[in-house]
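See structure below.
Note that one protein chain of the assembly has been removed; the remaining protein chains are unaltered in position.
And now, chain A:
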Amino acid sequence: MCLGIPGKIVRLWDDQGTRMADVDFGGAVKDVCLAYLPEAGLGHYTIVHAGFGLTLLDEESAVETLAMFRELGMLEDELGIPSASGAVPA
């Protein structure tokens, strides 16, 4: 649960004074809080953990990292996409 997943900021919005964004993780789009990244803008890549952007990074590293996490099956945990009823490695 401790990994951060990189994604691309595709929309910015405001939730009662808190800066929020839609972030695209290679297809899955999630709300992300940008309170800790005042410098983040549209099109930037950020490492997201527990729904918060924590740091910016460049596109190339973001895409590479995302591909690896997908391959490792780590996206499910981090993005909260529910797994099939408590699925565990067989």
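Here is the rule we go by: contacts are C-beta pairs under 8 Å (C-beta built on N, C-alpha and C of every residue); 3 or more make two chains touch, one makes a residue touch a chain; residues count from 1.
Convention: contacts and distances are computed from a predicted model.
Chain not shown in the complex: UniProt lists it as "Hydrogenase formation protein HypD", one of "Sugar ABC transporter periplasmic sugar-binding protein", "Dihydroorotate dehydrogenase", "Lactate utilization protein C" or "Hydrogenase formation protein HypD".
In the full complex, chain A contacts the hidden chain through residues 1-4, 16, 18, 30-31, 33, 35-38, 47, 49-52, 54-55, 57-58, 61, 64-65, 67-69, 72, 74, 77-80, 82-83, 86, 88-89.
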